[in-house]
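Yeah, one chain of the complex is gone here, protein chain that is, but the others are all in their spots.
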Amino acid sequence: MNETTVWQVKTIAQRAQEALPDSVWLSAGYIALGLVGAGAFVALLGMVLIYAERKIAAHFQCRMGPMRVGWHGILQSIADTLKLLLKEDIVPENADKLLHLIAPFLCLLGALLTIAVLPMSPTLQVADVNIGVLYISAVSGLGVLGLLVAGWSSNNKWSLIGAMRAGAQIVSYELSATLALLVVVLLSGTLQLSKIVESQAQGWWIWRAHGVGIVSFIIFLIASVAEINRTPFDIAEGESELTAGFHTEYSGMRFAFFFLAEFINMFIVSAVCSTLFLGGWMPFHIGNLAGFNGIMDLIPPGLWFAGKTSFIIFLIMWFRWTFPRLRVDQLMKLEWKLLLPIGFVNLFAAAVIVLYNLYFFPK
Amino acid sequence: MTMQTPTKPAKKPVGPIRGFFKGISSLLKGMGVTFKYFVHPSTVVTQQYPENRETLKMPDRARIRLSMPHDENGYHKCTGCHICEDACPNRSITVVDRKNATTKRQEIDHFIWRMDSCTFCNLCVVVCPFTALKMHGDFENSVYDRRLLIYNLNRYAGPAAPALAKIEDPEERKRNIDERGVYSGLIPMNGSAIAGVRACGKPPESEKVRVTEDDIKGESP
Amino acid sequence: MTIAIRTLEDLTRPSATPDSPLATQEYFVNMGPQHPSTHGVLKLLLKLDGETVREVIPVLGYVHRGMEKVGEHLGYRQFVHMSDRMDYLSALMNNWAVSRAVETAMKIETNERIETIRTIMAELQRIQSHQLWWGVFGMDLGAFTPFLYGFRDREHVTDILEKTTGARLTMNYIQPGGLMFDLHPDFQKEVKEFIAYFRPKLKEYETLFSENVIVHKRVKGVGVLDAKTAISIGTTGPVLRASGVDYDLRKREPYGMYSKVKFEVALGTTGDTWDRYQVRIEEMKQSLSIIEQLIDNIPEGKTMLMKPGAKIKPPEGISYSHMETARGVLGIMLVSDGKDHRPYRIHLRTPNYNNIWSITHTAPGWRIADLVAILSSLDIVVPDMDR
Amino acid sequence: MGLVTEKLPIFLEPVPGGSVLLASMDKLINWARLNSLWPLTFGTSCCAIEVMMATGAPKHDIARFGAEVARPSPRQADVLVIAGTIVKRMAPTLRTLYEQMAEPRYVIATGSCAISGGPFVYGSYSTVRGADEIIPVDVYVPGCPPRPEGYFYGLLTLQKMIREGETLRHPGVRRKPVLAELPPGITMEDIRRDLVHLLEKEARVDLREAENATAESTERLLRSGNSSSLIRSTRD
Partner (left out) sequence: METQVLSSAVLAIDSKAQLRDKTDRLTVTIPVEALFTFLSKLNTDSSLAFDMLCAHTAIDWIAEQRFEMVYELYSTTHSHAMRVTTSVPRENTVVPSVSSLWRIAEWQEREVYDMFGILYENHPDLRRVLLDDGWQGFPLRKDYKDDYLLERPE
């Protein structure tokens, strides 16, 4: 039955390593490709996502969205980016200047570092760290530092309230997210992201494992929506309450970085979600149906990854344009009284499943 | 009447488990509503101004701009009686009259309408005994300079249409009429006057900044 | 004896440092005048303890235009258009209130056609106003889509009103002694179409928003205004009715055609934000039914009983008349000295000025997010408050 | 006559990225700016409903212009739409808001109240008669309130101004409000006069023609009894 394709995983870091004995320049080229590629990817992705968000929001709301810049407003994000980059950059007089300047970069850095380990397809991955899951949970914490620093340094009460909210919220929800990740780690037995993807060749973790997968998928989705500060959990910048929250005092390019970081984070949590629960670039396989699996394999893995990630991004946007915002204490209640206990029970159940080998499909 | 007890019966409290699932289903239902609109592009109700500029029609009674209709001969009906000026709540209308050289009767010289302070209350149109004024729906009035919002509505200074109709000799008629298009005198502006104002009944194309077809299409770099 | 006049600075002196090292210090935050959820330029001075609101000090007057003084400069007929700019969301009802005040003072009787049209128009405007409120309420709770849906449906009413009155917002349609124009020929047809269109949409509003569990969590039990306090603060309209007080001038002192139509006064029970929400949703339904009863029974008759140029000069004395607008009772006090065609003094008792003060009672103890919800449920219009 | 305003150090200030770059780059930058006019959520009265809210509604949808991203914080906004009456109490706040906005910033005054005081010109003790008494205004959109389409036309007018490289001002140079103390010998009155002069020059109003007409029409206005009030001036 093991007739499924053997996926050759090769990251850019590996290529660089392989090329090193032959030519230092080729190796350096690979590294440069990785860095520039990641940077360009982030910038482009941000623009695409912002455009998509505006268009999708518009169609949820019976309107058209950007229409007048290029065909159906396709150049809208370019115009926005250009404008924001050239706008005056104001640092308030009483702000903590240094912190005010570095906060947006901290925010973006967290997002950029995570991009590096995401397995987008077997051949498209910058670095395949063997503790990938741990790395992701660690690095995504950098973002909250950016928010806290931004709110603190702005010397604005609204900013401060927003930052404190963001801090409390993200630190809390990180727990649930990590618990949900641990379930997958337990099931697949590895922390390496590419290995986790390969372990789903027989079926995605969301289906397998007697419902444990789907519960942790939902927990992870909720927790990650909260982590990236989007409605219904966007209390950190909640427009109607805190003017603009932690980035009230930011303008121009630095504001654009916050904006970008928000959307990149959305991509990252969607990508992580699809990697861990929906099989990443792994095509949709059903047990022994070799013919069906063969057809599924014809679709390139990169497309599978993009499709799954887009679906979750759409889901997150859908949430945003439907739901009202939760209150800060309700948010905490949801985390500490509901998600965290369920997460623990779920983790326990997953441990039992792994211990007694209770899979739908034999491993 | 006393304070009424509410008519609605109190609903039974829902248990925590049922409440949880009820909450989830309410969320899903809400998402269903938005999704319904997302997948039905026909529900988009947007009218695309300025692309639909040709077909866009304002209602007949739209009160967006005051005008003084001129008939096919180019004559208006205003006699310069100042009734609209009195009716105007904030003096957006200034009627400057003059004495006719031959008949010595009062007639209109300038009908100055200040769009910048007009409230479009329609009182001037209603009170006019000669129906010389009309509101219409030309909504494209933006300008760069506030003083360009001061309009001179009459295109000629002279007797009203009925009085002109009595004059049979066309030459005589012409002698009674002085062309008016641009007003460039003192304009009452918030109590202070600023010279050099070109108000426009029919503005020269160079004066009034019009958005052209090219502007509407927009341009890419 | 001397009476001390206080200033705003007196209120905002920081409190003394607390004795206990664990105690938190309260701090002041300006919410407004430029804040997205104060619906214009209301300023709320908040005394906060962390996230919790300890005290709310509304600071008004950021659009105080001196309307009462302007009224002393204008004729009665000219003042009608000024009332549009007060509570612009119920402009027609304001027009009607001023016109009715003038008509009461002058003892002018209008005919049934005028009154029927006025009633229909007022109810259409009430729906329009509540649609906007629904959208804005959603937006204040963080949901953006209700705002768009509310406005989508509001445009239908706006188009109907514009066709007859000629303006979208500041209509100046109901005049002392009648109406500015007769109805547009399409009016009845379009109103019926609108009712058929809007009934299902109201259901959709409930599915999208009213039944949403997050909304329930956010608004139920929040900002309770009990009946006694509500009356004492002088709140009117949906805010008062949500507290369970059956005070609706359309029922208590029927004017227009309200005595001839059947409708129920929407009442709340506890007076929390949820009740205020429910009352307005219910009022939209009742308004639809009122319009439905009247739209086919518009009698024939003249629509203007006074000469448009005639000067209005009421007899000497005070006359106070009030009317139920979308936000509550709008009272117009006209004082005439009997000599001038302009009022000697005109006092506007606006619903929002009274309603806003209830927030000093309801908001303390709740969080900032709740304050926004409570403020939104009061449905304030700042120019109406400040005049 | 030399402009007094040019002697003020911070009165004229280059727009970032404006005059420095090449012409074709300028075009690109202007294109980006005009297509991404994010408004500040600011509305004081009736115009806010029509101009800030109804334009965002599905029927009119300001998102087509890329201008639906209403920012509640002035730091991130590009265009300040003065929608509604400005009263004396609000005026300092409006000025602060304008000063807090990052360059390039644009101002649209919508409705009679913001343009001239509108219904409250006479008899009101607190209404500011025109927002341009407080901050420089780029585009005036008349109406009471203007229709959403009318506001879109105003937006197009502003876009046109930006596209043409701000020809209505000094190219690449913006008038900024005076924040510092005035140099000795210069009063606010001089600056006001200069602003009027700049406005007249740049709006291409034919002054010579007007001057000839002025003397005559002033006399006429004075003669006609009804207009005697026209020159009742309280401040000038």
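By written order: A, B, C and D. Residues from 1 in each chain.
As a convention for this text, a contact is a pair of C-beta atoms (placed from the backbone, for glycine too) under 8 Å apart; a residue touches a chain by one contact, two chains touch by 3 or more.
Everything quoted here is computed from the prediction, not taken from an experiment.
Touching the left-out chain: which of B:Arg91, B:His136, B:Arg155 or B:Arg173?
Among B:Arg91, B:His136, B:Arg155 or B:Arg173, only B:Arg91 touches the chain that is not shown.
Among C:Arg54, C:Lys69, C:Lys192 or C:Lys313, exactly one should touch the missing chain; which is it?
Touching the chain that is not displayed is residue C:Lys69.
Give me the subunit D residues in contact with the hidden chain, please.
Within subunit D, the residues that touch the unshown chain are 88-89, 121-126, 229-230, 232, 234-235.
Since one chain has been left out of the picture, which residues of subunit C touch it in the full complex?
Touching the chain left out of view, subunit C contributes residues 1, 3-10, 60-61, 64, 66, 68-69, 73-74, 104-105, 229, 231-234, 245, 247, 252, 317-322, 329, 331, 333, 335, 344-345, 347, 349, 353-354, 357, 361, 386-387.
Convention: only the chains that are shown with their structure count from here on.
If you tally the C-beta contacts, which comes out ahead, B-C or C-D?
Answer to which pair has more contacts is C-D.
Would you kindly say which chain has the C-alpha centre located farthest from the C-alpha centre of subunit C?
A
Give, as an integer number of Å, the spacing between the C-alpha centres of subunit D and subunit C.
Comparing mean C-alpha positions, subunit D is 32 Å from subunit C.
Using mean CA coordinates as chain centres, what's the gap between subunit A and subunit B in Å?
Each chain reduced to its C-alpha mean, subunit A and subunit B end up 51 Å apart.
Give me the residues of subunit A that touch two or more other chains.
Only 60-64, 67-69, 75, 239, 243, 321-323 qualify.
Which positions in subunit C touch two or more other chains at once?
35-36, 74, 81-82, 145, 148, 152, 155, 170, 208-209, 212, 214
Among line, ring, star, complete and other, which best matches the way these chains touch?
Basically all the chains touch each other, so complete.
Give the list of subunit C residues in touch with subunit A in this complex.
Touching subunit A: residues 27, 29, 35-37, 51, 138-145, 148-149, 152, 208-209, 212, 214-215, 217-218, 367-370, 372 of subunit C.
Mind listing the subunit C positions that touch subunit B in their complex?
Against subunit B, the touching part of subunit C is residues 74, 77-78, 81-82, 145, 152, 155, 162-167, 170, 172, 180-181, 184, 204, 207-209, 211-214, 227, 244-246, 252, 267-269, 308-309.
Under the definition above, what is the set of subunit A residues touching subunit B in their complex?
Listed in rising order, the residues of subunit A that touch subunit B are 56, 59-64, 67-70, 75, 318-319, 321-323.
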